[in-house]
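Here the complex is missing a single protein chain, while all its other protein chains stay put.
Each chain carries a letter (A and B) given by its place in the written order, and its residues are counted from 1.
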Amino acid sequence: MTDALSWAGLAVGLALASAAISLLSARLPRVLRLVATPMFGMAGLAALTAGLLALLNGNVTTAELPLGLPWLPWRVRFDALSGFFFCVVGIVSFAVGVYAPGYVRGLERGDNSLPALGGFSGLFLTGMLLVLLADDAFMFMVAWELMSLSSYFLVPWRHDHAANRRAAFLYLLMAHIGALAILLGFGVLASFGHGFAFDAMRGADLPFAWASIAFVLAFFGFGMKAGLVPLHAWLPEAHPVAPSHISALMSGVMLKVAVYGFIRVLFDLIGDFHWQWGVAVLAVGSVSALMGVLYALMQHDLKRLLAYHSVENIGIIFIGLGLAILFLASGHKVIGAVAFVAALYHTINHAVFKSLLFLGAGAVLHSANERDLEKMGGLLRRMPWTGLFFLVGCISISALPPFNGFVSEWLTFQAALQAWQLDSGVLRSIVPIAAAMLALTGALAAACFVKVYGVAFLGQARSRQVRHTRRAPISMRVGQGILALLCLLLGILPTAVIGLLNSVPEQLLEQGLQQATANSWLWLTPVSARTASYGAPLVAVTLLIVLVLGLWVFGRGIRRVRRCNTWDCGFAPPSAAMQYTASAFSQPIRRVFGLLFHIRESVEVQDDGRPSHSLQVDDRAWRIFYVPLERLVESAARQVVRLQSGSIRTYLGWTLGTLLILLWVTA
Amino acid sequence: MILEQLPLLQQLTLVLAAIVLFVSFVLLEQARLVAAIHVFAWQGALTATVTAIVAANSDLKHLFFSAALTLIMKALLIPWMLHRLVYRLELDRHRESLRHPALAVMAALALVIFSYWAVAPLVKQELLFTRNIVAVSLAVVLIGLWMMVIRAQAVAQVLGFMSMENGLFLAAVTATGGMPLVVELGVAFDVLVAMILFGVFFFQIRESIDTLDVDRMNRLTEKADES
Partner (left out) sequence: MKMDAWLLALLQALLYLALAPLLAGWVGKCKARLQNRRGAPLWQPYRDLYKLFAKEARMAHTASQLFRAAPYIVFAATWLATAGIPLLSTDLPTAAMADIIVIAGLLALARFFLALAGMDTGTAFGGMGASREMFVSALAEPAMLVAVFTLTMTAHSTNLAAVVDFHLASTNLLRPSYLFALGGLLLVAIAETGRIPVDNPSTHLELTMIHEAMILEYSGRHLALMEWAAQLKLMLYGVLLVNVFFPWGLARDTGIGALSLALATVAAKLLMLGAALAVVETVLAKMRLFRAPAFLNLGLLLALLGLFSHVILEVGA
């Protein structure tokens, strides 16, 4: 069965089966753990196989399903772009499928509904896979709704807390506003293409104004789902409260499906590029990246911090896409392809390392029952494997060699550094500024993850509960280990990955990246060997050699390291409370970038002479965008309430009036 | 215009123009008044040097005289007068810090990009060299005006005004080979007279309202009449 589409169908079928089995297993809690989650994992594996086949074959398969409306059957299309995103979904789902049995075991004794968890997870995966396969607007919107609604039911899974329900409501509201914008965008495209099928929209010829309107609607809708600033408010509320493996799926995969939607609509359906769009995407991407990482630095709830980092990384992906649009608009196809591939590479990188980090946070939550960084510490000695895999995730997300985060950032910088080829001097000044913001973002992300790893896993435990943490179960460790190994492989073998990816730009942009892998598998040369080259395997191997050499030459007394007390400056012996807290670590950055936040900090001396410090950091976007918008909607709603007078005769009067107007218009 | 093909003196002009731009940024942010006056003196000296180089490179010998005039006025006389003024007003220890210096500098950088965009339509090959220096000079003028907007101290505002004049002079020298000598002398003496009047007025203002902060000089409004 070498047909990619059949494997895709198998994946969808397995996901649906996993949902069905969970829903039917109300009396048998172990069924969820033993049958449904492995089936979820196998669905992921099938999706990965389907994606790899599509990328390797490089051709486009279409089919028509007998579902949908009579005159508008569902059209399915499996090309290289869908294949790539199938790989992304598949890898993360497989890892989650391996991780979930251990995690769910801890939830079995609670009183929340396990069948709901398994059922909606399966439906969630189905929805995402169907979005990636859709070839007409109707199927796309139905699958998109399936995806949003099933994740809506998953977010407040612990629905006894009011905060969780509020977070879920905000998520639902913003998901539907985004969906409305996407629908309107499809509407614009369909009216010019005379049909809802994507093939019709591809052939449509839109004037610049209407194309820009479609672009803005698509950018707004998909950007809201992906979490771009200032449409990101739902992300830091919804992702932390969901169960950890669901957070991994949402952050790692669902945001990427939004990126897929944007690429599909702009690069495939609309098809032509203008530099104004490129500048807009670049600007929004840079601002999202910087604001995301700055907000993340201010958090001390581990999962909320990771959610803000998702905002940052989506910003980086959109920086790559913005650069691609800019270069393609001015006719530089090769560099546009380089920027596009950089964005795609960062997509898969982020999926892998963000899921790894969320699964690690889930392991910590499962074992130590703690989410607050200020109460953690010294976890590396209690959970060595989780600590090691989490370290790999931290190094990858900080974009450090030889792991995968570095490769995609290097590629993005290389694309930006080709700005000298642009004609406009103003653009040649703006692109380096965006690149400088990207550099600042990367450095701040490294600072944030030094804080996270240092406060959570190193040092001494700051609370009794954390001091007595048990190790994580085996399945959770294996799930994380798979993703950590992938981080390493994606970082060491970039030429292989780009070779696999090559069919995506070839199909969408008619320009592949042959020169990237032209200089043997060792060197990645995106533009040319003279311009830039990165020998990832060489860097990794040389680091390893030097490490081993150093250990051998200098570490001969390898057992002779005695323990002693730390330097206490002559005062009292250092206690766990004297360590740097998470808020203390980020204080210099908070002070310098304080303008961008709404900070309320106070130090007071209480009556018994003990000082107390309180710090509250709020998102400025709330006060600038959301609160005025909410007030506007409320006042408009109050005006409309006047129509509801309660009297039947008024309502009949309205009906008569509408009927008269309709008859007059159609007559 | 290819950099490698320009003669050495023209390359030197480019370097000096870029340094004048940098100096105007330093002037924008400088908190201490005495240091700001010294920075302004350097800006005047650099402008005089550019004039001398253009004079050496071309046939316009009267530009040497312009260069000397600028050096004496902008780099020596006016800074000396401002120096004396500041010491007599006892402002030499006064530090005026901008509330958000990073934002002020970012806005100034945006002004540089804007100046480049504004002159970009000039695309004739022979004019490229002058066009680029005119872009830099326009940026110096706009930054001088921006300095007058964000600084509240009266002496700092005078420096901003003078910096604008430096920028205009730089543009005139490189674009059109200087202004006619009569105009030149007239402008120079006007500036000198303005400086003397500034000195007199600052004393008067300080006597009456005991401060030289221009934000306090806002009583000429409708609301003030009612109070």
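The rule is short, and it goes like this: contacts are C-beta pairs under 8 Å (C-beta built on N, C-alpha and C of every residue); 3 or more make two chains touch, one makes a residue touch a chain.
Bear in mind that the values here come from a model prediction, so they are computed numbers and not experimental data.
Of the options B:I113, B:M195 or B:V214, the residue whose C-beta touches the omitted chain is B:I113.
Contact with the chain that does not appear here is found for just one residue of A:A190, A:A419 or A:V466, A:A419.
Per the touch definition above, the residue from A:L67, A:L173 or A:A436 contacting the chain not shown is A:A436.
Residue-wise, the contact with the chain that is not shown comes from A:V561, picked out of A:V561, A:V603, A:I648 or A:L663. By the touch criterion stated above, the residues of chain B touching the omitted chain are 1-4, 8, 11-12, 14-15, 17-19, 21-22, 25, 101-102, 105, 109, 112-113, 116, 123, 128-129, 131-133, 135-136. Contact between chain A and the absent chain runs through residues 377-378, 380-381, 391, 395, 398-401, 406, 410, 413-414, 417, 419-420, 425, 428-429, 432-433, 435-437, 439-440, 442-444, 446-447, 449-451, 453-455, 458-460, 523, 529-535, 538-539, 542-543, 546-547, 550-551, 554-555, 557, 560-569, 574, 576, 578-580, 584-589, 591-592.
Convention: only the chains that are shown with their structure count from here on.
Rounded to whole angstrom, the centroid-to-centroid distance between chain A and chain B, based on C-alpha atoms, equals 50 Å. Partner chain B is touched in their complex by these residues of chain A: 425-426, 429-430, 595. The touching residues of chain B, when paired with chain A in their complex, are 100, 103, 113, 116-117, 120.
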